[in-house]
Structures are given as structure tokens and as C-alpha cells.
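Take a look at the structure set out below.
One chain of protein is taken out of this complex; the other chains stay put.
Now for chain A:
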Amino acid sequence: MTICASHFGNRPMTWAMLAAGMTLMAHDAVAQSGDTIRIGTMFVTEGALASLGQEANRGLEIALAEFDGTIAGKKIVVFKEGTNATPDLAVQKARKLIEQDKVDVIVGPLSGGEGLAVKEYAKTVPSKTFVNGAAASQDTTMRDPAPNLFSFRVDGAQMTAGLGKYVYDEKKYRNVAIVAEDYAYPYTQVAGFVSEFCGRGGKIADRYWVPLGTKDYSSVIARIPSDVDAVYVVVGGADAVNFLSQYYQTGGKAPLIGGSITVDSDVLNSKGPFRSKIIGILSSSNSADESEAPEWQAFAKTYRARFPDGLPAPSSLAAAYYISMKAMLLGLQAARGDVSGNQDVLKEALRTLKFDTPTGPISLDQNRQAIADNFLMEVTSRPDGSLYNKVVKVVPQVNATLNMPREPYIAMGAPSRTNPPCRQVGKVL
């Protein structure tokens, strides 16, 4: 398999190297025109989410390795692009992949804001096929979707399925404050949590939106009312490490509920004294570090063998990119490698694709959005002192509207800083 990688893109030196590489590639393409399938992929390699991108790369590499570099006798050529989690760069990279690298299909992007931007771009190149990488903003597929964009990745709201009910029913929390980063993905997670929690009768004390990349949260922490039962926190990567350590340093008392990237394995494996404080934090995600499912165990085993320098267990981002890339490859296989014309065969194959993933069976709904299992977990310490998320509950086959009535759920409108308000959505099934 030829991998023409520009791992850490958007930089002059990389461009120069890429130009050199392209010359070689062009040569290659001419020689084997028609015999190759060109797959473009992108993930974050810079900024606060860089560690997630590293995991994404590991995940997609595992999927590629399963196919041994060929599909239906055609050679797979992969082009990788690095982004910095901003929508404009994501579109730039997608355009570069399509126009300069002449890729047939794209797997990506990683982050929620990027997903919305790439969706709009996808509409301008309707003949190409896009499989979402890990972007989990709701409107990547829910409202005004792109017909050529397929998401085998659940959105941020789906990843909260079961959490709001669980903390209301089991933990008896009634009044929760929210601290979340100020962009599409946390909006979506908060929307999912709020619609369930408030649907049961819970109250939201306040919602604090902090800029992505905030280092010092102490002022926000000081503002959290002291009478809340818990704080729902949706910040990721380095920001999560900062928030969590500052929360305990400044004497935060209320228990924390984690978003899907707040206490994921990226954060649990980060280095620092905050780690001893976070045991017991409840969170929800579409994958679980130590899931007992044989598919997950096999995936984790491959991951450890292939990336000895990786995390103790693959993170949800590694799983997401593995699933997304594998879905694309399975689709291509079903289409017998046909990427000509409008790629209708491939698109139909993806639409009807249903396969068993490390996180359970996944299929698509009418908007080409994943229906998948969801996991509720608790941060737990291994005997050797390292941390992992222990599965507390599995919520089977969650659809895009968290299995609530579809029409009223969609009618709530796109998640934002204030939407949805804290009230019952239609009638909970």
C-alpha cells in the first residue's frame, strides 16, 4: 500500500515535501490509471485536539491493514491531511484532496465544527463520496444533510444516550450545572444530555460556555453555584486536563459527570497529579476501553500489537476512525471497487451497509446517520494504578433522536448555547 502522507499539513515545509511526493505520485497514477482507488483522509494534528488525531490515525491504519492494500484487484492509495480543528482549514484540506490529489473518496474530518463545514463542501462535489471520520455535531446529518455524506459515527447527542436518565434515576441528581467548550460538538452533547435529563424532570442550574483552548478555568469554576448536585463537563484533551486539575485544586466539591471526551483514554493517560482525583467520574461514549465484547477485545489486541507506543486501550477516536475507514472499505468492496461516474454503486452499498464493529452492530438511518450502541462508564483504577473507563450500562441501538419521537426532536432546532431549553421533548418513549 502506498501512503503519501503529509502528516502535519498546512506548513510550508510539508508543502514542499508534498510537491516532491506528488511528482512521484503522478508518475504512479499515470502508470496505473484506473487500477487504483484513491482515498483521502484527514484528522486533527495540531492544537488542543492533536492527541485525538494521533488516535484517529492509529484507528484508520488498523482498518487499512485488514484489507491488505487492495480492493477488487485495485490498489488502494491513501492521502493523509492534517488539520487544526478549524472549519476553514478542514474545507481547504478537503478541497486539496479532491482537486490536487484527485482522490475518489474522503474519510474525515475529526471535529464537530469541521464536520459541518465539510458537509457544505461535500454538496459542491456531489459525485464524490464522503464518510465522516469522527465529527459528532448533530447537523452533520440531521438537518439539511449532504446526500453524498455518510456517517457511521454517532453524533455527540447519541453519545449521551442513557446518561441523563441514569444520573436522574440512579444517582438522584436533580440540579446540574454545565461547563462546556463553545463549539458545535459540546452543543450537541449538552443537547443530548439536557433533553434526557430535563425530560425526566431535572433542572439545569446554568450553562457556562468556555472558548476552546482555555487554559485557566478557575474563574469559571468559581462561578459554579455551590448548591448543584453535579457538574456536567464537556471539554476535551489538554483542556480537560486543565479543567479537572483546577477543579480539584480550587476545592470543587460537586461530583462531575463527564462528556465523551472529558475522561476518555486520552485524558486518563495524560501525565499529571490530577489523575488521582478523577476516579469515579461517570461518563458516556460510543466506545468503552475495557468492553467485554469479543470484537472489541480483538480490536484492542490488534491495536496494542501494532502500536506498542499507543494507549493501554484504543480510545473512542481510534475506534471511530477504524469504523469509518472500515465502512468505506467495506462499501468499496461491495461496489467491487467501482468509483467511476457518480459513484452510485458505492453510495448504495454504504446506505445499506450493516456490520459488526468493535462497539456493536452499526447501520444507517434515512439521513445516513449511524444507529449504534452507547456505553455508560465510570473511571476506575487498574491494579497497576493506570485508569480506565469501566462499563456500567450498555444502551443498545441508539438512533439520531435518542429513540425519542423523531419529528418533535428535530423540530427543537439545531443545538446551540441555549437550545434546547430545559424541558421535555415530545413524549419520551
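For the reader, a short list of remarks on this structure follows.
Convention: a residue touches a chain if its C-beta (ideal position, glycine included) is under 8 Å from a C-beta of that chain, and two chains touch if they have at least 3 such contacts; residues count from 1.
In this text, contacts and distances are computed from a predicted model.
The complex appears with one chain absent; UniProt names that chain "Branched-chain amino acid ABC transporter permease" among the candidates "dihydrouracil dehydrogenase (NAD(+))", "Branched-chain amino acid ABC transporter permease", "NAD(P)-dependent oxidoreductase" or "AzlD domain-containing protein".
When the full complex is taken into account, the listed residue touching the unshown chain is A:Gln249, out of A:Gln249, A:Asn342, A:Gln366 or A:Asn419.
Screening A:Asp35, A:Asp88, A:Glu120 or A:Asp216 against the full complex identifies A:Asp216 as the residue touching the chain left out.
In the complete complex, the hidden chain is touched by one of A:Phe130, A:Tyr232, A:Phe274 or A:Tyr303, namely A:Phe274. Interface with the hidden chain, as seen from chain A, comprises residues 8, 11-13, 45-48, 50-54, 84, 182, 208-211, 213-220, 222-223, 237-238, 241-242, 245, 249-251, 266-267, 269-274, 309, 417.
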